[in-house]
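For this depiction, one protein chain was excluded, whereas all remaining protein chains were kept in their positions.
Coming up: chain A.
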Amino acid sequence: MVLTNSQMEYILHLFLEEVNTHPNRRKGAATSKVNAFIALLPSKQPIDRQMSRRSTTAKKRAIARNNKIHPSKKDPEMEELEEQGIDVSNLEDEEDVHRVMNAIKQLPCPLAAKRRFRAKLLQKEIKQSSGCCGGSNTNRQNWRKFKIWKKEMSYKLEPWGSWLKNVEGHQGTGVVSYFVFLRWLFFLNLVIFILMLLFVTIPYVAFSNNGYTYVVTGSGVSGMSVASEQTCSPLYQVNVSSDAKTLIQDFLQGSGWMEKTAMFYGFYDSQDLNSFVAGHYSLPLAYLLTSLVILLFSLITMARYTMQSFRENLEDQNEKHQYCNRVFGGWDFALSEEGTAVLKHRSLYKDLAGELAEQRHHEARKNMSSNDKCRLYTIRFFINFMVICILGGSGYLIYWVTDWVTSFLADPNYKTNNDAIVVLLVEFLPSLTITALNGIVPLIFGIVVKAENYTPEFTIKITLIRTVFLRLASLAVLIATIYRIVSCTDKETTCNVGQNACDSLRCWETYVGQNFFKLIVLDFLVKVGVTLGYELPRKILTTKCDAAICKKIGLAEFDIPKNVLDIVYTQTLCWLGFFYAPLIPALATISMFVLFYLKYLSAMYNTNPPEIPYKASKSNNFFMIVLMIAFFLCCLPVGYTMVKLTPSYGCGPFRIYSYMTVCVDATISNFPSWLQTIIGIFTSGSFIIILLVLLSLIIYYTSSKSGARAKMIVMLKEQMIMEGKDKQFLLNRIYELTGEKPGAKKKDNKRPPSNGPRNGPPPSAVKTVNEVHQNGNVSKDNDIEELWA
């Protein structure tokens, strides 16, 4: 001990004096000296808590000193405001008033009191700001009014707002996050559709001239060949039958009359459109640029959405939060129905009990014998191997089916030799395979993962990751198969159509578009089917039949991860397909629109909320990341098509070019030469390299800054812990001195923790006490007076 008893007595005496004169002394509090002393601690002051960010102790002391020097008769309200730390002494212009108003808004005070404060403030004579600042003040006020108006508008116009509230009351915030995500994707698709419509479809439909002879820009550029296109385009014929059954079949498959519509790539032409508005409107350039803009727009909106949620989710990876988060953030305040509340209680109970049991299990698991560990790891290895085999098998199945179907359809007599239903089935076979695999294999994963004995959280994560992998892999295999079919080398020379071993495709882009079209249609039908065919019967069973087994089956659960992955999958298909079938975003938009109402009905009437509490923000981050990965994977085939693949000679906007990007070259060739030089510089290799180096430097700088900040956080946390221990030590000494017994809840902490080895440099805030400890004895009273003055 370094402070003697007499010194401590003196300190205590000083403080007790202050206790008796402090105006905020709690009435009726225990008169024990130590409790009175504790009530003085800064952390126990209600004032500092709210305004600590805004007013330092020094500032408050300055205000108090000011009041002592000029003891003017002040309103009680103004005094109270000042004690809260809001500086109302120099209110000069409207900006100050506004600042104080904002501070009042944040006070944790009843509304009536805030109104009194505000009324008093408004009564004060505030002179208008003169001179240069007056104008900007009015501007700022107008800006504020505009912001309020904007908020009102967005509140009025928020689509489906009341529906979301209903779902929130019935199912809770986890399910609502799914609907919010669905709504966001709906609007993204709507924008994509409108862009394509405005810049590609409508100009072509409005201004195209029929026939195949016309003028195109930049005819001198290498890679253009108008001649072959004139021979091949008339050869691209599509048989349209008027049979009703075939019409419907064609509608679902995207063949026949559908193939000739604006839905598919083959409809568009490579001419420069002559419109009275814009002069020459080069359709190929418009097509290419619109596609690039759509991809860029999707990327930017996704990045913004992700950054917003990352900013809110500042979780420290090293700390354990699980119990605090569950206990304090567990109850969903938005719930408003009895039945759901009961389910929520049950779910919370299971979650907490399960987590506690898991922790005990974890302790046991750490002490597992090495034999058991070896066995566990072998099991895990085998199961992972099995998962990879399943994925490989699914991939091969998709490849084989697609191949077989394409060769079946390439046979010129297939329609006459087979029944219409068989043809329909065969056309849809690749899509059916993929959808069936997407449905069944995740169930297998769910069963198999139980043997691996992971923690529940990790189990969910790894099952999700495997499912995502399956979906992306199946799409990748489909694309690879199509690529193989399209890039088959045995082609005849006039019109580049496959012959002999290769399938003859006059318009391969439309073929690709048709594949994705079928996938989207089937995806949508399956979703509708599952809702009507699986959830509805269970609901009917639960309500109509009274047997015990019916009760046991119960309502289906609203499986949020599966539903979110479904719409991510739809969006991936949309991104993959929109380049080959420009109106696929319309299909995606309609599908999401219908899905919203379908899932709303399902959430409100047919399903129960999920049993495992759904951590909305963490999972949202995960799904956003999956969406971004899917987006980048979609850019690869589309980009490759634009840059490397030869367009069909007989159809589409790029039929006269040897590569799709040649149209950009053609346009540039018409620019003035100085512009061409500038563009040349910006696209040259050295410029790109410089840009890359700059970006890498910026990334390195920001990552090292964030590393430094993380270290700072660790250090500050240690300081906070040390301060707590110091306070505890001092309190114990005081208890010793006054002879009072500490309350039952205080931990016994006799050993002064600050004398032990320290982890870092002593922070300046506790310098006074620590220096005292480390310097050994302090014998003079003067030092103490200095310490506490």
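Just so it is clear, contacts are C-beta pairs under 8 Å (C-beta built on N, C-alpha and C of every residue); 3 or more make two chains touch, one makes a residue touch a chain; residues count from 1.
FYI, contacts and distances are computed from a predicted model.
The chain absent from the displayed complex carries the UniProt protein name "EF-hand domain-containing protein", chosen from "Spermatosis associated 17", "Aldehyde dehydrogenase domain-containing protein", "Monocarboxylate transporter 2-like" or "EF-hand domain-containing protein".
Residue A:723 is the one among A:557, A:723 or A:736 that touches the chain missing from this view.
Among A:226, A:341 or A:737, the one in contact with the hidden chain is A:341.
When the omitted chain is restored, the residue from A:124, A:165 or A:245 that touches it is A:165. Interface note: of A:99, A:118 or A:415, the residue touching the hidden chain in the full complex is A:118. Where chain A meets the chain that is not shown, the touching residues are 24, 26, 43-44, 46-47, 49-50, 76-77, 80, 83, 101, 104-106, 108-119, 148, 151-152, 155-156, 164-165, 168-169, 173, 177, 312-316, 319-321, 323-325, 327-338, 340-342, 345-346, 348-349, 352-353, 356, 359, 615-618, 717, 720-721, 723-725, 727-728, 745-747, 749.
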